[in-house]
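Here the complex is missing one protein chain, while the rest keep their positions.
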Amino acid sequence: MATVIFKTTTACNASCIYCDGRRPDAAPHARMTLELLEVFFSRIDEFLKERPDETMEIIWHGGEPLTLGPEYFEHALRLQQKHCASTADRINHSMQSNLTLFRREFLAPLKALGIDSFGSSYEIIDDLRGLGPGRDSTAYNRRFLDAICDLKEEGVNWGVIYVVTKPALSRAVEIFHHLANLCPWGTFSFNSLLLYGNDLSHLKISPAEYADFLGAIFPEWWSRRDEFSQVQPFASLVGTYLGETNVLSCCDSGQCARSHFGVLPDGSISQCGRSSDWNLLNYGSILDRSFSQVFADPQRDVLLERNTVLPEGECKDCHLWKICHGGCPLDAWSGSGSFLHKSEWCEAKKRFLEKYVEPVVHCAAPVADAPASVAPVAETNTVAAATLISTVADDSELTWIHPYGGLGDSLMISGVLKQVSERHPGKKFNLVDRSKYRVFLEGHPAIQNIGHPPPGARLLRTDYWNDDSFQVKHERAYQVLARRFGLETPVEESLYVPWELQEDPVLANAVPWKRFNVLVAHSSESPRKQMPMKTWEALVAMLRQEEVLPVQATRLHDRYIKGAYSLLGLTTPRQLISMMKRFDAVITSDNLVMHVAHLCGVPAVVVWGPTSHLTYGYPEQIHLQVEPKCEYPGGCLGPSHPGLYLLDCPHGAEHCMNTIEADAIYAAVMNILNKTPAAALTGLLRVAEE
Amino acid sequence: MANILLTSICNRSCPYCFAQREMADASSDNMMSWDNLIYIADFLQSSGERHVSLLGGEPTIHPQIVDFILYLIERNLDVTVFTNGVVSPARLREFEQYFGNGKVEKLTFVCNLNDPVLTPAPAEETDRLDAFLSAMGPFVSPGFNIYRTDFTLDFLFDTINRFGLRRYLRLGMTHPIPGKKNLFIHPDEMQQLFARLYSYREKFDAFRVKPGLDCGFPICRFSDEQLGWLRRISDPQFSCGAAIDITPDMSVYHCFPLSNYKRKSLFEFDSLAQIHDHFARLRGQIKAEIAGIYPECDGCKYQEENICGGGGMCQVLVRFLNEEPVRMMEIENELAKNRLPL
Partner (left out) sequence: MSLPRIVCPYSPPLLQSFRGRSVAVRVDDAARAAHAAYDVAQSGNELFCVIVESRLPLQDISLSEELRGIPLAVMAPSMGRFRDASEKIKAWRNFNLRVYLPCDGAANITALKILSSLGVQSCALFGIGHDDWEAISDLMTYAVLGLFPHASMEPFSFIAKNYDAGDYLDWGALYFDDPKKFLHLDGEGRVALSRAEREAGQFVAGCLAECDAAPALAAVRERTRAWTANFLNNTVCSRCPGWKVCLGKFSALLPEGSGCSDFFASMVEAARQYKRLTAPPSEMQVWRP
């Protein structure tokens, strides 16, 4: 889109202190004649006909364009209708006005030209903007406020440019809120005061000061940026910085050479409003040059050259190049006498973005809470294993076993304690009453009492996984437990239950036993140890085809495997163990049943993934071990990842346990049932027989 | 259902009171405000609740109880007021004026009655109780808390008949308060207790009074015959679940005995379901340590199928209080609050 800054008059009714039009060397006030106005519109039409895809924005500027009076705009409308009949739909008008001369009579022609909003300026600090020679700020603002009320009643929008001066620096947030309230739809911008020379040094601000002014406002803007999506320079700078938008002002786009020019009251053409004030980049007159010729003027080349020179030079490696493009070329010229330098106002953008924006928009994400897990109680009164046997033999107080872990761990403790009591007859412990531990330890020869340890009691913890030898040396769990209880290792990994086997005759007689009967125990408290149900169902189907009876006999709420004979929830651990001898083989994951199979001498096929058979599995069992290909190659379940036990594996189909195939398990089971030596299996799985 | 505590002040001193902790710890001017009541009503109704209970201390002490009851009923909630019946004459007149002669439906009083012989009360209390029952009888269901094994129920049947009370008896068993000393029924006394209750079956049948069991009754200490009788005439529950008590200062806790355990603010929750989840996790933690009040609760199939709650959780927690800290950190941290010297 081409943009013409159309200065039809340099006359103004205001006397803003920093206005270029008030410089002593400024030209006398001028007003574009109607003849020139007609030439202008014919040039517009000419330009748009030469470029069928182009649109033209005409920004009525000045001075103060409303000094022209409503009749002037009525005339402009007639001229546009006369000269731009076929191109008027590609012409957009807007106006920059102080609004202090606004009357409703302006609205008809301006609306007909398509002007439905005004750009304006506003100041809350006295004596910077005002009317008349006395610079009456109150009168200025009163008229401005009246005008915006009229505009609101007529449904016309407006926005303001706020020029940031030194007195404003300490009132940044106040000014922001004032403007946000005055202009509720949020069309306002903060522009830095641009002064050249030493005039008005009490008003001039530096790039750093401008950046800090914006920075003071930024948190307020950022918190409500959805409401203030039109407040500049925040919206464009921050939006472009974040990649959310790609709309930059003419100063930052680096493309003004392709898009902008200014026309003065006498018809002369310059690059923009400021360039004409400084007598730079003059492109002739509308009387003898078309706008296409203006855009093709070789003087513009230097402006475009900035886009190649600066990135290789002063702006090399600047991560803000795409937001800034070296700033306004006129500012560059002002500072250095050349267009091929960056503007000093680049520093303002850089400072604002790096110091104020970056810390807010790129703050580190909060660390996710570690999943809840059972945290061990602070260790007090814990007995050192090395001194356990010798000191306890002298101590009349019994040590309390502080049990941890699942049923499988409980069975291991039972086995270890049996060995303790065999080697040290009469050696007894108390047991802290805790769910799941009575079943294998009540009535144990090594257990005196099960109950609640009194304050100050000596405690012996069974959390072997926190032992260095387990974590670092990957020693087997049973051995670590044994050492905790004072046994010299290695010890045989025997298990023990303190009661006689006692089958439930109703259950035992109800099962339609076949020639071969296999206990299938697929479940675990940890979802990570579980294979998918379809694998188990395929396995059960294969077994049934071979006249093998697959039986499930674990917990009530474990999922039923289609095709299996279900005794789910019907057996206590004692009844299950008592029934174990009826099975010819066991297929299980790393759970209690694996231990029970070892206890009862029933051959087992055990599937492993996130834990290792080397740590828990028994040597006589067949272990189908998958080696995980995820971020935990050694297995994700263990003391170094305590929070993962109850969580699902995030890898979905790539979960290691999902890669075990039913065929492999089936083959291993049939080897047992047919009593053939287990052949080495290849493929995904590694079979470890020791 | 949720219980709204209108006040922590009580005008009676029952030897078994298991709300002692709550009443002792609360500030003396702890009265439910209108604003909090409105919030609670919103909270409960947005959670789909249609019934609230008003408790205390003694809720009838609250100066605006009549307004509150009318308001809650106007909100289409069924209201049950748990009271000791020792109501001031002025308050009783208000009840008669605004609730008498069937002016309101959806209102029930559960009047907690003590044995006049085993738990005697001053004459003035008895007079007030009689006046209350006389005025409000048809709205009232009797309640009784068993705190000694030699309890009697004869006076209850007499009271029901004399005042035309509803023929539904809320039977509670007193529970221990972790960190406090109060009279309560020990697990090893329960079987004897239930046998004594069963010995009253003829009177229950003759007077067509249905016994409703409050929380913490373990199913295993009832014989099959006792269970059969209970099941025939009522729908006994054997659970230990969250009562959800909401205090005047908008705290919420599991139940009276556990009023100081994992107490939270109502404002921390968006719905009653969230509160139930919170306390269900609390129960799960405790049961992960010890399944119930008896050793055989561990692995008990009735618990596994949610038929029995394994007795009152408070009984288990009391044991934890007196032992060396060996439970999981969350439990020990909460219990530490109750281990301070009394």
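All chains are identified by letter, namely A and B, in their written order; residue positions are counted from 1 within each chain.
Here is the rule we use: contacts are C-beta pairs under 8 Å (C-beta built on N, C-alpha and C of every residue); 3 or more make two chains touch, one makes a residue touch a chain.
Since the structure is predicted, the reported quantities are computational estimates derived from the model, not experimental observations.
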From B:D42, B:E96 or B:D188, residue that would touch the chain that is not displayed: B:D42
Candidates A:K49, A:R142 or A:K534 - the one touching the absent chain: A:R142
Candidate in contact with the missing chain, chosen from A:A30, A:I124, A:I161 or A:V511: A:I124
Interface residues of subunit A (partner: the chain not displayed): 124, 138, 141-142, 145-146, 149, 174, 177-178, 181-182, 184-186, 226-227
Subunit B residues touching the omitted chain (full complex): 34-35, 38-39, 41-43, 45-46, 64, 66-67, 70-71, 74-75, 94, 98
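As a convention for this text, only the chains that are shown with their structure count from here on.
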Residues on subunit A engaged by subunit B in the complex (per definition of touch): 374-378, 380-381, 400, 402, 432-436, 438-439, 442, 450, 452-457, 459, 556-557, 569, 572-573
Subunit B residues within the subunit A interface of the complex: 287-291, 295, 298-299, 301, 304-305, 319-320, 322-330, 332
